[in-house]
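Below you'll find the structure, written out as structure tokens, and then a few comments.
One protein chain is absent from this view; the other protein chains keep their places.
Right after this comes subunit A.
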Amino acid sequence: MVRSIFMSIILLFGTFAVVKQNETLAFSSQVIERGAFGDDVIELQARLQWIGFYKGKIDGIFGYGTYWAVRNFQEKYGLDVDGVVGTGTKEKLVNASQYHRDWVMQQISQGNRFTHYGGTPLANQTKAGGGGGGGGGGQGTNNNSTVQLPPKYTERDLQLMANAVYGEARGEPYEGQVAVAAVILNRLESPDFPNTISEIIFQPRAFTAVADGQIWLTPNERAKQAVLDAMNGWDPSENALYYFNPDTATSAWIWSRPQIKQIGEHIFCY
């Protein structure tokens, strides 16, 4: 009898130790607020979800959903309500919640749809696959490809433009790649072109990469960065609407366009 009680106590402590080991206090010392991105935000969202304040995706992006959740938490716990996560907020949150870092990171790296609510076994809160599938109900998905974009653009726009930039200008300097992305966005603002990024890219004869199928090559990170910079306002083309390679262009019309500058192999014009 004594032996079985002793064994039970050891087992209980063992289990507790395993659980505590998995529960990592990983917040870094930095103050985070809206606009932040990364592991600290993943922990923040997971902890807020554990205690029911956050219902959105655990994707590491400190957007408005996370912001309101932080404010509500701060209000409930008698903290300054500013949506900024400093030492005080972190301490209260760590004391009030749990965070299963390894489990959360595993779900993210596997692209699973998952939540991290307290009171429900974690095993029941995950579904395989669905990366990028959106979903609802606060399910997180693989965030490897997640980026923060200006509100008027979507990740689909980013992907499509990155394909176009990679297909059209992968051998060009970075400046030239940003310029190609900027031309697509300039067309979006111009009354002479269609109204959506997709229509602009797939407009017949608009881009060589569409005609020769190179748009379907998998873009690299550099092409994505170039698109991201263009979406954030950079325009090395200086407001160009067209570009062409002077060594291969045969259309008299394109040569008649007023030219602005040359970057690498491309002349940019309007």
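Following the convention adopted for this analysis, a contact is a pair of C-beta atoms (placed from the backbone, for glycine too) under 8 Å apart; a residue touches a chain by one contact, two chains touch by 3 or more; residues count from 1.
The working rule: contacts and distances are computed from a predicted model.
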{"item": "Options \"ABC transporter ATP-binding protein\", \"4Fe-4S dicluster domain-containing protein\", \"Sporulation protein\" or \"phosphoenolpyruvate--glycerone phosphotransferase\": UniProt name of the undisplayed chain", "value": "\"Sporulation protein\""}
{"item": "Which residue of A:Val31, A:Ala128 or A:Leu217 touches the chain not shown here", "value": "A:Val31"}
{"item": "Touch with the omitted chain, as defined above, among A:Ala69, A:Ile108 or A:Ala223", "value": "A:Ala69"}
{"item": "Residues of subunit A (touch criterion as defined above) contacting the omitted chain", "value": "29-38, 55-56, 61-65, 68-69, 147-152, 173-175, 178, 191-195, 199, 202-205, 225, 228-229, 232-236, 238-239, 242, 251-254, 258-263, 267, 269-270"}
